[in-house]
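Here the complex is missing a single protein chain, while all its other protein chains stay put.
Now for chain A:
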Amino acid sequence: MANEVILLDFWPSMFGMRTRIALREKGVDFEYREENLRDKSPLLLQMNPVHKKIPVLIHNGKPVCESSIQVQYIDESWSHKNPILPSDPYQRAQARFWVDFIDKKMYEAQRKVWASKGEEQETGKKEFIELLKILESELGDKPYFGGDDFGYVDIGLIGFYTWFPGYEKYGNFSIEAECPKLIAWAKRCMQRESVAKSLPDSEKVTQFIADLRKAFGVE
């Protein structure tokens, strides 16, 4: 049976990036379709009626929603190469815990860094840096979050890296100064073809943030 894989996505989405990376890790051919979030396609609304959000992975006509769920689905459906989750149940539980942590905490925290000003921004910055430090501590001296091999948590976090220069610009701080090991880890991930191909230029993302700030009247 032919594998038809479509990804409904939005280029700066750090969540969409996860699914792109996972598909490329597995060598899966897919059709990337850019969504205009202010004018969502009928297909998007049909395939994700509950949340109406990207990314949506459509595999042979059947939708899978939520990026962390998509990455697990991809790992299970194309299990022949580049395992994404570890095989040991305890390691798997740890990996899931950290992606869940990123899902629950990172988005809101990073948003405050560029979408607010004054005291709200300062609080947001502190929170965000604290989260990064927790993650950096979890990474420790390992090359990747799971150890020697690139995997689920790395995929879960790396998309945010393209937004870092934007956070630094609008938050007026240096992430490398705060979390040097995390930056080293990010650069290591960027050397991987699946990651390099799936992430947009940081400059483009920073410009996108500038446009959002104008649109929200933050400037």
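What we mean here is this: contacts are C-beta pairs under 8 Å (C-beta built on N, C-alpha and C of every residue); 3 or more make two chains touch, one makes a residue touch a chain; residues count from 1.
As a working rule, contacts and distances are computed from a predicted model.
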item	value
From "Auxin-responsive protein", "Small ribosomal subunit protein uS9m", "Coatomer subunit zeta" or "glutathione transferase", the hidden chain's UniProt protein name	"glutathione transferase"
Of A:Pro42, A:Pro89, A:Gly118 or A:Gly217, the residue in touch with the unshown chain	A:Pro89
Residue among A:Glu76, A:Glu120 or A:Glu203 that touches the chain left out of view	A:Glu76
Selected from A:Trp11, A:Phe101, A:Phe173 or A:Phe208 as touching the chain missing from the view	A:Phe101
Contacting the left-out chain in the complete assembly, out of A:Glu66, A:Asp154 or A:Glu168	A:Glu66
Touching residues (missing chain, whole complex) on chain A	50, 59, 62, 64-66, 69-70, 72-73, 76-77, 89-90, 92-93, 96-97, 100-101, 134
